[in-house]
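The other protein chains are all here in position, but one chain of the complex has been omitted.
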Amino acid sequence: MAIDTRESVSAEHSGHTAPPVRPTRRRPGWLGPHLGRALVGAVGGYAFGHWIGNVIGSGYINVQGSGQNDVAIVLGLSIGVVGWLAGAGMLDYPLAKIAGREPLPPAPSKSWTRYLGPALDHKVIGLQYTVVVLLFFFTGGLLAMAIRTELLNPTSHVFGPGTYISVVSEHGTIMMMMASSIVIGPLGNWLVPLMIGSRRMAFPRVESFSLWIFAAGYLVILAALPLGGFPTGWTGYAPLQTQATGGMDAYLVGFAVIGIGMICAGFNLLATIINYRAPGMTWSRVPIFVWSVLATAALLTLATPTLVAAGLFGVLDRTAQTAFFVNEHGGSSYLWENLFWFFGHPEVYIMALPGFGIVAEIFPVFTRKPLFGYRIAAAGMIGVALLSFFVWQHHIFQSGINPDMRPLFMLTTELISIPTGFIFLNTMGTLWKAKIRYEVPMLFALAMGFNFLIGGISGVFLSDVPVNVTVHGSFFVLAHFHYTIMGGLVFAFFGGLYYWLPKMTGKMMDRRLGKWHFWAMFIFFNLTFLPLFLVGLLGQPRRVFEYAQNLQTLNDVSSVSAFFLGASFLIFVFNFVKSIFLEPKPAPPNPWNSLGLEWQTPTPVPAYNFARIPVVLADPYHYGTSDGQAVADLGPRTLSLAGVVAPAAGALDAQAVTGEEGSADPRPPIA
Amino acid sequence: MNGGGETHHFRRLGVIWAVLAVAFDLVYYFAIGPHVPPGTLTSTASGAQFDFNILFLVAFPVMAAVWVYWAYALIVWRGSKSDLAEPEGGPKSRGHLGIQVGWIATTTVIVLGVFVFGTVELIVPAGAGGGEGPSPIWTPTSHEVLPIQVIGQQWQFTYRYPTFGGFESRQLMVPAGTTIAFHVTSLDVIHSFWAYQLGVKADANPSVDNVAYTTTKQPGAFTVRCGELCGLWHGAMYNFGKVVPKAQFFVWAQSTEHRSAANTKNLPPFAYTYVPDANGANGGYYPDNVDPYSKVETYGATSPGK
Partner (left out) sequence: MTTEPVAGSEFIAHEAPTLRETSEEIEYEMRSAEGAMWTGGRLVIGIGAFFFGSLAFAYFYLRSSNNEDLWRPNHITAPTGIGAAVFAFVVASALLYGYGTTRLRAGNTLDWEVTGWVTVLGGFTALGLQVWEFTQLSFFPGSSGYASCFIAWGVMNTALILGGLYWLETLLARWLRLRRAVLDDGGPARSTMPVARLFRANLEGCWYFWGFIAFVNLVFWVLFYVI
């Protein structure tokens, strides 16, 4: 487009004519890029790749008669992903670019079908992400309930050991993949440009690519089940990894694919936040959610390449027969552990920081007070991001690595609890003498604080090496990270959904159903996972299907609660369908009376976000002051400060805006 | 509702917190602490119990501080439908230097204290029962250390006693009042030797000798579980062991050595690690005519004196 509009604009201003550009051809209708074509591409690509792999591999002794050709599976999955991306139109522009062509401007679609195809509007992509992460989340949740069903009884079994271990591994992997994008994908993409006063993302095509490859990762990791499942859990430790059957290839390819998506998402968000902040949006006025996205995006961009590299080594071990993780051939099983956790620990904070951001964003609105300690909150997030690169060996304290590193990693791990704890300073300070409004988002934010405290403190127990001897690899660890990820991040995510869905969809969620959802989720979450601390302490290792008889009561409490926890999401789904589709209740542009810049836009938010690039005048937290200072100068006719209803998109009188041009622009010149 | 000065709120909060924290810590220390897993069968087990209790005694007041404050705030400072006036904002509510510095200082002191405590408790009891790898740097002071080898394989643990001719047993018998060095290794994938009541956990890696120390106290029974996902039957990979009086142990060990002598002869000679045949015809990585540069052909890679 740069050519299309830019050129004409510059032609007006400097008298040049646009160079002739031959636009790429756009296929009409059903032939164009969309979900269906992507599926066809994925299936075709898999078949093609599998065939090639068979051609390559059939000459080797260790493939012949083994019943398994990893080359075929890896190539099938990889080319399947490429086919999916091609079907989704993700390769159109990169290929046209080889011939030097410029991209076409986006189709001016208002139809709902734009959600099924490639998009450049970050708001469309954000909603697409929402659907995909919920798909991930509910799939993983069903698998979790399958696990809890098996654990109802210590000795009689529902699943065979192979099925059970596949279910456990799928649950872990799917949830980890989901959690790394659950906030960044939907809310990060949807909100960041609006929060920083930008009309666009820096690299919308990279953003769109990240979504579609993320969705491809879902298909790849699900493909592990028909390929025989994999027995390693989400950590994929070698040599079990090298030993496992075809499903393992899906794990490795799937994680690499998701990793590429995470890198792309982080890359785009970093470039956007750094460069597309509106005039006046200084680093001390950036909303705290954007700070959390910034820290997370940095982790996504820099830590994930290690995962992709480790996945590549694993794939090479399984296909080209290298020996990275095979001790007997000069490799080392510790190599995978180190590489995996070098990614894996920043990943843990990828799954925590956005939750902090959401909570810190919700608290001021519903307490009507400024965020306490804004600077320290931002500094804490950056501190966590930096420190998270130096703690990875605490996952392998008992593995037999050199013991002299242990005190050091114990120290860094415990140090990271200091910046992590800042979120409690912020929320507690904000609560001081506040006027708390118990709306649904606030309830979720409060619950996040409650859960994360338990999760965080139990993390200190785990970091203590002597205590770690007992609790490592037990249900104690499991309860710990479910408290931080599910109790922290997922609660924050649902709080964020209830908070921002009125802006995202233009409809209010039902308050009563939201409270039902909250209380069900909060109570049954705690009933599910609190007993598991005890179960772990009493000696039950993770990922087992048999356990001591005396632990049955605790396990059963957890299992039954898990079913109710799962059911609580039905309330959410019901609420969502009812409030958005069946009995839609239009949301005012600023239902929570928030000062956030994203709330100052009309609902629905026009594709260009802001009719005028806003000039930011203050941070969005000056609640409780009587000066009535506006957050930003949004230009003529679009001012909608707290309480003032903004004009709808259709009513935006463009003529009036253009009429201003050249005459009295009230804003200061941009330096 | 919002009445009262800052000191008033602080005083009330402080009193509630102090009473709760002290009361709970006292109850915990005397009533719960002594029963906390993994018990007191060995030095490392009671060490783990002691460390867990100390951490809990520190952690509870911290958690109570947050919870008491939140509960107080949620009740006292809840908004009402009738009173729509906004609370006092302004620069004062955006941050208070003293509180922020105090917070950071307090958490730093707690964290560093926990670190120092943890390090002492790690080093003094010779690694606290965790696997220290092939060359441990924290070793027990006892002159008599009984080595026991733990071999993990899919999906069972076996034990070899090098001081008794290297016989292999599927039952783990341990003498009471003795310092024991567990040499943990694996024949296939990564397992983890988790002798729960002994307070010992060490990963079993193929071709790695992972050493963990503990000193048993009184006789008792314990469970061994695999603590690292090792494949299909990971969930069923467990067995039971016993700490028995020394004399009884020697009787058992010598009779088992004698009884299984024929079997021991067929075993590969005792070694700290066992490398499966890299050059093997069945499932090896190479066709047989290729030299994988391996100096070992089959089990028995190195001698115990390595």
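A and B are the chain letters, set down in written order, and residue numbers restart from 1 in every chain.
The definition used in the following text is that a residue touches a chain if its C-beta (ideal position, glycine included) is under 8 Å from a C-beta of that chain, and two chains touch if they have at least 3 such contacts.
What you see is a predicted model; the values in this text were computed from it and never measured.
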item: Shown chains touched by the chain that is not drawn here; value: A, B
item: Contact residue for the chain not shown (choose from A:Ala310, A:Leu425, A:Ala447 or A:Met504); value: A:Ala310
item: Residue among B:Gln153, B:Ser207 or B:Thr256 touching the omitted chain; value: B:Ser207
item: Contact partner of the left-out chain, one of A:Val55, A:Ala320 or A:Ala567; value: A:Ala320
item: Which residue of A:Glu170, A:Glu328 or A:Glu361 touches the chain not shown here; value: A:Glu328
item: Residue numbers in chain B that touch the chain omitted from display; value: 207, 275, 278, 285-286, 290, 292-296, 301
item: Residues of chain A in contact with the chain not shown; value: 1-7, 9-10, 13-14, 16-19, 21, 94, 97-103, 105-106, 108, 120-121, 198-206, 263, 267, 270-272, 274-276, 279, 301-303, 305-306, 308-310, 312-313, 316-317, 320-324, 326-332, 334-335, 338-339, 342, 606-609, 611-613, 649, 652, 654-655, 657-658, 661-662, 665, 667, 669-670
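As a working rule, only the chains that are shown with their structure count from here on.
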item: Distance between chain centroids, defined by C-alpha means - chain A, chain B (Å); value: 32
item: Interface residues, chain A side, partner chain B - complex; value: 61-62, 161-162, 164-165, 231-233, 235, 237, 239-240, 243-244, 321, 323, 326-329, 333-334, 367-376, 396-404, 406-407, 410-411, 414-415, 417-418, 421-422, 424-425, 428-429, 431-438, 446, 449-450, 453-454, 457, 460-461, 463-470, 472-474, 537-539, 541-546, 548, 621-625
item: Partner chain A, residues of chain B touching it in the complex; value: 2, 9, 36-38, 44, 47-48, 51-52, 55-56, 59, 62-63, 66-67, 69-70, 73-74, 77-80, 83, 85-90, 93-96, 99-100, 103-104, 107-108, 111, 114-115, 118-119, 121-123, 125, 127-134, 136-138, 184, 188-190, 192, 194, 196, 199-203, 205-208, 210, 223, 225-236, 238, 275-276, 278, 285, 287, 292, 294
